[in-house]
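Not every chain is included here, but those present sit where they belong.
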């Protein structure tokens, strides 16, 4: 089941760079682990913004929440989430 | 080059059904032709809305405009468009 998740990140301006880098590193590992599992199906950068557009493939709303709320950057994120489903005009078999 | 395009459709309430169906048919053929060409890379329905989330793969802004403005439903659409690019945490080779 697919969800579009748009994440916009706003780190506190007084956060030390080292702290920020450490969180970002954990975020990257976590994101790549989920992509390897096929959960985080697409991950694109929005050009010109500290934001991404992602497509998640999960089995339930609960799984979506577990995944997103465990993002190291979660406390600094604004999320916009939409449930997706197959479009009648889609020719792609795996775009469930 | 990827663009996220969210299309929300609002047909005039007094449009005869036959007219609407004819436009939708042309829209479907046009969309499937573009998917076959690889231009319309992803097409998902937003669950519960007459709207879609799409990812286009084009060579330029101009090509994006030509494609979108030729959509039969274009006059009845509200578009939200964002330029995408490769995310540093993406593991997908083809998610340029």
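A few notes on this one:
Every chain is named by a letter (A and B) in the order it is written, and numbering of its residues begins at 1.
We take it that a residue touches a chain if its C-beta (ideal position, glycine included) is under 8 Å from a C-beta of that chain, and two chains touch if they have at least 3 such contacts.
The structure presented is a predicted model; accordingly, all values stated were derived computationally and were not measured.
The complex in this file is a homo-oligomer whose displayed part has 2 chains and whose full count of copies is 10.
The rule we apply is simple: only the chains that are shown with their structure count from here on.
Rounded to whole angstrom units, the spacing between the C-alpha centres of chain A and chain B is 22. For chain A in complex with chain B, the touching residues are 2, 4, 27-28, 31-32, 35-36, 42-48, 52-53, 55, 82-92, 95.
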